[in-house]
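Yeah, one chain of the complex is gone here, protein chain that is, but the others are all in their spots.
Chains here go by letter, A and B, matching the order in which they are written, and residues are numbered from 1 within each.
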Amino acid sequence: MARVEIENIDKNYGAVKILKDISISVKDGEFLVLVGPSGCGKSTLLRMIAGLENISAGEIYIGDRVVNNLPPKERDVSMVFQNYALYPHLTVAENIGFSLILAGTPKAEKERLVHDAADVLGLSDLLERKPKNLSGGQRQRVAMGRAIIRRPKAFLFDEPLSNLDAKLRVAMRAEIKSLHERFKTTAIYVTHDQVEAMTMADRIVVMNEGRIEQIGHPLELYDKPVNAFVAGFIGTPSMNLLEAKVDLSGKYPMALFETGEKLPLPVKANLKDGNDIIYGLRPEYCKISKTGHMSKVEAIEPMGSETHLILRFAAQRVVMAIHDRLNVSPGENLTFEPNVEKVVIFDKKSGHAL
Amino acid sequence: MNMLESRNTVILSYFILGFAAFTALFPLALMLLNSLKTVPEIIASPLAPPEQLVWENYANAWKHSKFSRTFMNSAVLVFLTTALVLSTGSLTAYVLARKKIKTWALVTAYLLATTTAPIQLFLFPLYFGFAHLGLINNIFAVSVVYCAIYSPFSIMLLRTYFLAVPKELEEAALVDGATPWQVFSKVYLPLVWPGMLTVALIIGMYTWNEFLIATTFLQNQESRTAIVSYFLLSGQYETNWGELMAGAVLVVMPIIILFIFLQKKFIDGITGGSVKG
Partner (left out) sequence: MYRLFILPTMIINIAVISIPAILTIILAFYRWDGISDPVFIGLENFERLWNDRIFWKALRNNLIWTALFLTFPIIIGLVVASLLLTVRRGSTFFQIIYLFPLVISAVISARVWQGMIYNPQSGIVALLERYGLDLYDPLSRTATALYGVAVVDLWHWWGFMAVIFFAALRQVPQEQIEAARLEGATYFQMMRWVLIPGIMPTITLMMIMTVIWSFLVFDFVYVMTQGGPASSSEVLSTMAYRRAFYELKVGNAAAIAIVISLFGLVATFFYLRLQRGEGE
């Protein structure tokens, strides 16, 4: 177990900059999740930590050692790949014990360790099978087994659950998390699924276009996104981001929309009259109210536990999540009320939270 | 892929790969070098550079091997064989790839089996049969023999290109009332021509280089191929190695030039069908 320190990392492919000045410090035993849209450089960063990609600039520490120039095998990390990278010609036991085979571990010792790992993962009955005779979830577990058997300094996961169906994904999520509780090994976990990120992470790193947008605890990112990108990325359904102008002419600060409608703004010192802003409103911080603002219902999406209403307000789309079942149809009018205290405001130009 | 290999591993790898490349090129370098030397110079040292470039070696090789005639023969043979293989082979490849006949598996197995049949198994009756029919020294007849020998390989290679064409294209054409011939010529041929080109290159190379059939069936001066003519020149009692190397360079040149310009297609053709993914 060890901390992992990433300092001012760059990655270039020729002239293309894939990662720009990335710094993250992962604490010993922490479960850190890297999340971001496809192509933002998550896998690349993870592979640089593993030693599978060169580092263009900056330094990576594992423990107290700079590992920039160490080959993968000397970094003592293990990695779980998206497609598991199991060896089709080896049995489950051999796949799990692969690192021990390579290290020439004595047979008895090897068997003991493989059985221990298989026990933990519930694979004891499958040890003699070949990977092609396993289900997706079982393969996933074998890949996990191969990673844990060596007790490495850190686990690296690259979208390990994305090949599983939705239900299995939820189950495996909990299983990985409980394995982490048990071993307390530093883990860096890449995903583009923000639900996975929210539920598993001690801390989340949100990345976009090769940059870090924000690092923080899941709820911190949810409640206090530093910019509109993070606000829109974290949470489902995602936050409504409405374009408006600040209007300080009245008694209370208001957001003025192009069509003339107004919504209340929280009181903030740095609001300037007439500034272009983005009005951030989470769907669940909205309620239906007789005295609220007029909108038109465009669609209704019943999810069972809650209902999503897609409204048109001030010529923009507003999603609202409510827990009651409502008897409305598309085309009808509806009045709603935002919870002003929960509204987040971003500067339109920079995207930063005000 | 960008894998962090230790410097030493990479240097050692390049060293071994470089040595292998040297081994592959060394005899060819000797061929080129000595093609421009006189015999006494070659005997003095095959490695020494020529004192002055003896271009006459090339002129003599050209003259003595009757290359002006035999190159033409080889070219005609290459053209006929390639045309025959492509025209008959593409039709069969299409039928087998799309399993158009019930016996496709049997036909495929038959063709695969004939690729492994030794030439000697059919050479003798074929020769005496051709002799009986007066087909010895007939370039067209030999191209038919080549077509039979090279077709199975070509069909297997072409088949993979036909398989890569989405079936929906054919189905759409059939729904619009196309005949099988129209589907083949209008839908498939325009899409598989890169495969045809690859096959043409490989078959062209085989035909140009072929020796056993050519030396058996094309015996007189008027019909001989360049390779056979070179073989006869080099078998003469008194050997001028400078001239022989010049002749070798001449015979090799067309293939090498094509190979260098179309290497990717060559490699596709050479590896095609042999690699089980």
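Just so it is clear, a contact is a pair of C-beta atoms (placed from the backbone, for glycine too) under 8 Å apart; a residue touches a chain by one contact, two chains touch by 3 or more.
Here the structure is a predicted model, which is why all the values come from computation and not from measurement.
S.K.: Decide which residue listed in A:54, A:68 or A:99 touches the omitted chain of the complex.
M.R.: Answering carefully, the residue with contact to the hidden chain is A:99.
S.K.: Taking the entire complex into account, which one of B:54, B:77, B:136 or B:149 touches the absent chain?
M.R.: Hidden-chain contact among the options goes to B:149.
S.K.: Specify the residue from the set B:53, B:72, B:117 or B:169 that touches the hidden chain.
M.R.: B:117
S.K.: Since one chain isn't shown, list which residues of subunit B touch it in the complete complex.
M.R.: 1, 3, 5, 9-10, 13-14, 16-17, 20-21, 23-25, 27-28, 30-31, 34, 39, 42-43, 45-47, 84, 87-89, 91-92, 94-96, 100-101, 107, 109, 111-114, 116-129, 144-145, 147-149, 151-152, 155, 180, 184, 205, 208-212, 216, 227, 230-231, 234, 239, 241, 244-245, 248, 251-252, 255-256, 259-260, 263, 266-267, 270-271, 274-277
S.K.: In the full complex, which residues of subunit A touch the absent chain?
M.R.: 50-52, 71-75, 77-79, 81-90, 98-99, 101-103, 146, 150
As a working rule, only the chains that are shown with their structure count from here on.
S.K.: Rounded to a whole Å, what is the gap between the Cα centroids of subunit A and subunit B?
M.R.: Roughly 56 Å, centre to centre.
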